[in-house]
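Complex shown without one protein chain; remaining protein chains in place.
Our next item is chain A:
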Amino acid sequence: MDAALLLLADSRLPAGGHAHSGGAEQAVRAGAITGTEDLARFLRGRLATTGLVTAALSAAACHLAVLLGSHGEDGGRPWTEPSAAAAAESETDARAAWRELDAEADARTASPAQRYAARTQGRLLLRSGRRIWPSPVLDTLAQAVPDGVHHPIALGAVAAAAGCSRHDAAMAAAYTSITGPATAAVRLLGLDPVVVHRVLAGLVPDLSGVARTATAAASGTVEAGVAARGTAAEAVLRIAWEELPAHAAPALDLLAEQHLRTEVRLFVS
């Protein structure tokens, strides 16, 4: 684990994450979460579905950022030619690769409310991340998806810029997929924060498992893509992102849409 992971996963990172409850606020309103036992079930399900998908997307984005960032540092391969034309072409390819991964996140997010929340959070994280860990790869990502990239993709790219590994990126995504809703539930229901942290501690084995599974899925996907193609520039455009996990959480979709239609809200999502 890289120490930068602690900064990245810290709720005090100024990237707007505290404004989102990940469906917890609506679940509380609907009576689906009334105490710590319901909350534990909510978080376990969220981690096994959205948590796994976002962790895999984050690991994939981290991997992609490292591949794209290796331009010019990896002499001897054809795509590292330093000519202006080649640089422009590789920049175009890099943007296309980011948009492809972003489209995979879209295809895994059926709910418009959830897509909106993911893009809002992604835009804020990328904005902060570019100032904290400046990197040409993050600039390319921001230009590729100017309206805001899905949050896990921003997270993975920023993780790469911060020097974190794919596994770190997956862990950060999995972790924030449950800590945000847990904190929100403390505020909404006035739960004992220590008891809620005990719930989170109980989910540590699940967190590790999800991060491991997500990293393996992302690595396998990228490595198969690279191995099958001649150059990284070609490879990043043809990575079989479809093989990444796509676990759906129909109740979260419903909660997200109901939440958007609720007038008095403490959280954005």
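Definition applied: a contact is a pair of C-beta atoms (placed from the backbone, for glycine too) under 8 Å apart; a residue touches a chain by one contact, two chains touch by 3 or more; residues count from 1.
Definition applied: contacts and distances are computed from a predicted model.
Visitor: Out of "ABC transporter permease", "Urease accessory protein UreD", "FAD:protein FMN transferase" or "acetate--CoA ligase", flag the one the UniProt entry gives for the chain missing from this complex.
Guide: When "ABC transporter permease", "Urease accessory protein UreD", "FAD:protein FMN transferase" or "acetate--CoA ligase" are compared with UniProt, the left-out chain turns out to be "Urease accessory protein UreD".
Visitor: Of the listed residues A:A19, A:A224, A:L254 or A:V268, which contacts the missing chain in the full complex?
Guide: Of the candidates A:A19, A:A224, A:L254 or A:V268, A:L254 is in touch with the missing chain.
Visitor: So which of A:L6, A:A88 or A:A107 would be touching the chain we can't see?
Guide: A:A107
Visitor: Touching the left-out chain: which of A:H18, A:R95, A:R115 or A:R212?
Guide: Checking each option in A:H18, A:R95, A:R115 or A:R212, the one touching the absent chain turns out to be A:R115.
Visitor: Could you pull out which residues of chain A are in touch with the chain that's been left out?
Guide: Where chain A meets the chain not shown: residues 23, 27, 32-33, 38, 41-46, 48-50, 103-104, 106-113, 115, 241-242, 245-255, 257-258, 260-261.
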